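A single protein chain has been removed from this complex, and every other one stays in its place.
For chain A:
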Amino acid sequence: MKPFGEKPRIAVHKFSSCDGCQLAFLNLGGDLITLSQRVQLTHFLEAGLDAPDTPVDIAFVEGSLSTPDEVERIRKVRDNSRYLVSIGACATAGGLQALRNLDNKHDEWRDAIYAQPEFISTLEHAHPIASEVRVDYELWGCPINSRQLLACINSLLFGVPPFDNSEKLCLECKRQQKVCVMVTEDKPCLGPVTRTGCGALCPSFGRDCYGCYGPSENTNTASLSRRFAGIGLLPDAIARRFLLINSASPAFNEAGLAVRAAGEEKDGQ
């Protein structure tokens, strides 16, 4: 990697999202001030910085692409950025709003909500950033946390590619010596197929992981689906486990649709 200049420039862009991943910056406390001394934050609307077209070394992108304008805008961001990092489930996998992609319900939903749908310009499907432009690094999670963010920035500043930990949440949960909620309480935990990063929050509260960090490496979703069926979940409920926050990530999308299709076949018999 080529080194950055003395004060690398960083931009934070928002697309369709809840603003929650930008809080990984805004919740940094004193570290936000330290960060602003080490890098130059050029564009970050929520923090008051408005220079979207300034060329930068690193652009962090939150949110999915869900309007024609956003597709135009992300191309400009790509042109102006040396590295583009997508942050959060919306940017990396489409987010919750990609649920509208599943059954092609966009027009029906829009017309049900807005009395005058002609004023609304949204795309049929909500897409991850990488569907339109090259993404250099991805930070998964809904939301990402400040630890992930600083690790990524520090790596890039040191000139090494950020470490992308895609191991399973189960491993983190075991290291913390939590009692397994699936083994002991038959809860449909997605830990065996979900990417680590949150700190195993749900299992440590005695609840089952709901997959907000997206798919891990080597997901064996078919086996997990059978296990869920074994603890009494009907196909529809199993499909809903996979088709939630990261429904457009390939691994969860295929798993959810496969269970759904199998369930429908059974109903048809």
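We take it that a contact is a pair of C-beta atoms (placed from the backbone, for glycine too) under 8 Å apart; a residue touches a chain by one contact, two chains touch by 3 or more; residues count from 1.
One rule holds in what follows: contacts and distances are computed from a predicted model.
A.B. asks: Quick one: find the hidden chain's UniProt protein name among "Acetolactate synthase", "Coenzyme F420-reducing hydrogenase alpha subunit", "NADP oxidoreductase" or "Phosphate transport system permease protein".
C.D. replies: The record for the missing subunit names the protein "Coenzyme F420-reducing hydrogenase alpha subunit".
A.B. asks: Would you mind spotting which of A:160, A:179 or A:201 touches the chain that isn't drawn?
C.D. replies: Of the candidates A:160, A:179 or A:201, A:201 is in touch with the missing chain.
A.B. asks: In the whole complex, not just what's shown, which of A:17, A:194 or A:253 touches the removed chain?
C.D. replies: Within the whole complex, the residue contacting the unshown chain is A:17.
A.B. asks: Against the chain that's been left off, what residues of chain A make contact? List them.
C.D. replies: Chain A touches the chain not shown through residues 14, 16-24, 26-27, 29-30, 32-33, 36, 41, 44-50, 52, 66-67, 69-70, 95-97, 99-100, 105-106, 109-110, 112-116, 119-120, 122, 126, 142-143, 145, 198-199, 201-202, 204-207, 210, 212, 237, 240, 244-245.
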